[in-house]
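The next block holds one structure in the form of structure tokens; read it before the comments.
As you look at this complex, bear in mind that one protein chain is not there, while each of the others sits in place.
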Amino acid sequence: MTKTNPGNFFEDFYVGQVIRHATPRTVTEGDVALYTAIYGPRFAVQSSDAFARKLGYPRAPIDDLLTFHIVFGKTVPDISLNAVANLGYAGGRFLAPVYPGDTLSAVSEVIGLKENSNGKTGVVYVRSTGYKSDGTEVLDYVRWVMVNKRDPGSAAPVPVVPVLPESIDPDALGDACPLLSAHGWDPALAGSRFRFGDYVAGERIDHVDGMTVEESDHMLATRLYQNTAKVHFNQHTEGQGRFGRRLIYGGHVISLARALSFNGLGAAFHIAAINAGRHVAPLFAGDTVYAWSEVIDTARIEGRSDVGALRLRLVATKDLPCRTFPYADDSGVYAANVVLDFDYWALMPL
Amino acid sequence: MTKTNPGNFFEDFYVGQVIRHATPRTVTEGDVALYTAIYGPRFAVQSSDAFARKLGYPRAPIDDLLTFHIVFGKTVPDISLNAVANLGYAGGRFLAPVYPGDTLSAVSEVIGLKENSNGKTGVVYVRSTGYKSDGTEVLDYVRWVMVNKRDPGSAAPVPVVPVLPESIDPDALGDACPLLSAHGWDPALAGSRFRFGDYVAGERIDHVDGMTVEESDHMLATRLYQNTAKVHFNQHTEGQGRFGRRLIYGGHVISLARALSFNGLGAAFHIAAINAGRHVAPLFAGDTVYAWSEVIDTARIEGRSDVGALRLRLVATKDLPCRTFPYADDSGVYAANVVLDFDYWALMPL
Partner (left out) sequence: MTKTNPGNFFEDFYVGQVIRHATPRTVTEGDVALYTAIYGPRFAVQSSDAFARKLGYPRAPIDDLLTFHIVFGKTVPDISLNAVANLGYAGGRFLAPVYPGDTLSAVSEVIGLKENSNGKTGVVYVRSTGYKSDGTEVLDYVRWVMVNKRDPGSAAPVPVVPVLPESIDPDALGDACPLLSAHGWDPALAGSRFRFGDYVAGERIDHVDGMTVEESDHMLATRLYQNTAKVHFNQHTEGQGRFGRRLIYGGHVISLARALSFNGLGAAFHIAAINAGRHVAPLFAGDTVYAWSEVIDTARIEGRSDVGALRLRLVATKDLPCRTFPYADDSGVYAANVVLDFDYWALMPL
């Protein structure tokens, strides 16, 4: 018997199973500084205690994606250590703001299982929830991963495929955003003169700038999240693997694209929900990430006269500027060099 | 109409124009730790709360150059996004100590404009001021940059060239340094047995050590400062540009040289003013930075019996040790491999 964690295989999961994940993590101003250094975000709410306080926050909350990455990282040793692929995300909601000093933990419930026809792998659906040490839930989301079977000969479970929402209902947004004082929003400090009413569905925005990724950057980030997926860290084995090199954590791409999106979406200060996410192609060190956004929808939130919600498609590419908005053809085949297709709700001052 | 920031062109500036820059930034202990990790400074005042308190600070102030870089970074999207070259700095004064928890913002005033004879570019002079959220000014300095015109056919403005001081008057130094308790200075902990009286004008000091820069290092730093200048980050476009690679932020070189200067100037704990600065040649990843200093002048500050001021020329080179003090010839032509010529006032215990 080994004392090391071999990870769970497809046969180890059952619907209804609840897994408490290891290593609670107190988020600090150190994490925030690293997040800034790694991605270069410029959203004023997360950057400035003074700006956040004028709006009604007790202090600057941490970046929503930093919360996501920390929660996600905790699930890796139990859910995806033997994963072949991370297939998608859906139904993600941010439920409470997170501040430096909060301790985050995560728990996952298996909500679906389906063996693949090859008999070697299966898809595991989990709802993962991040919570603070006082029990406050900060995030929940569904992801599904393809996981190896330990024994191809083992029997398939009864297939259970959860019904996932295409998107989060606007009225379910806003839990992680306190009621804001509209007069506290200073457009010059925020870096954008555009507000909720200036955006319309169908509008597309090229975020212009590109960011090149180095091995050291993505490994620093992924270790910061205590994400232990082997493919990100070990050149000795990955050098002999299918890509010949380390694979960059998909969440790293989301954070890069989100930081780039400040240029055009400077007032979209908070990610309220993740409707869907797909890593279309892998990213490697040396690649340069570009991004563009499309406004899929705009919505008011019942009972809120401070903020509205934009449903955004954030597309990231590698080594391809986004002037022509590269995406997918009518049959859903992604254009070359697209690496991320991410559908989320952001809040913006009215 | 685009919602992305296209930056200002030469025609967009006018003398007297005041620009409030985006993204206020709360400085934290996380930023300080990253600054230490990126440059390796060892000045005791900024490294130790206990050492700083014995001198009379409420706690360790942040490194003066960290303040400079954060303020500078805020000005980039409005001032130098379309800059061809950052031509120089002058008249910089540090006006108040900055501590973790302070929120920094920046404002710039255009104080000069001069179109170049080619009709394609012009020089913009700005005085930028960094201030805390309570209005306390922490830094002001002048820089001038060469900026592209949007339209080469547009009319030239009346040229205005500000008169800049050759150096800051010694009696204007010291605002960012509280009155210190001389007996609190412990030379062993400070790492130098030399004090103000041990240095004489004309003295030159080779700082001996060299530091090699990696792509990841300078990009982490420059993103930490929320500096968005494209040339530092995008290998995809810079690979096709004039140098074939990313250009390192000039301020990165200043911080590297300043950190190296500890070896010989360990008691020069505070930068009180920047008289002049010039980036003589670009630095690239893989280059090794060396530095040497010359004492240009020494001065007492009226009313202060705790500290004196050294006016220092800090010269940095790449891939060239500074045993022979490489600098410039009589006609002002810099020696090969010199990358930085930086003239500043530092304070030292009497």
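In order of appearance the chains are A and B, and numbering begins at 1 in each one.
In this text, a contact is a pair of C-beta atoms (placed from the backbone, for glycine too) under 8 Å apart; a residue touches a chain by one contact, two chains touch by 3 or more.
Quick caveat: nothing in here was measured; it's all calculated off a predicted structure.
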| item | value |
| --- | --- |
| Option from A:65, A:83, A:224 or A:307 whose C-beta touches the chain left out | A:224 |
| Residue in contact with the excluded chain [from A:214, A:306 or A:341] | A:214 |
| Contacting the left-out chain in the complete assembly, out of A:246, A:304 or A:318 | A:246 |
| Chain not shown: contacting residue from B:38, B:55 or B:90 | B:38 |
| Hidden partner interface residues of chain B, rising order | 28-34, 36-40, 42-44, 47-51, 60, 188-192, 194, 198, 205-212, 214-217, 263-266, 286, 288, 319 |
| Absent-chain interface as seen on chain A, which is shown | 2-5, 20-26, 28-31, 33-34, 77, 100-101, 103, 105, 133, 214-216, 219-224, 226, 228, 230, 233-237, 246 |
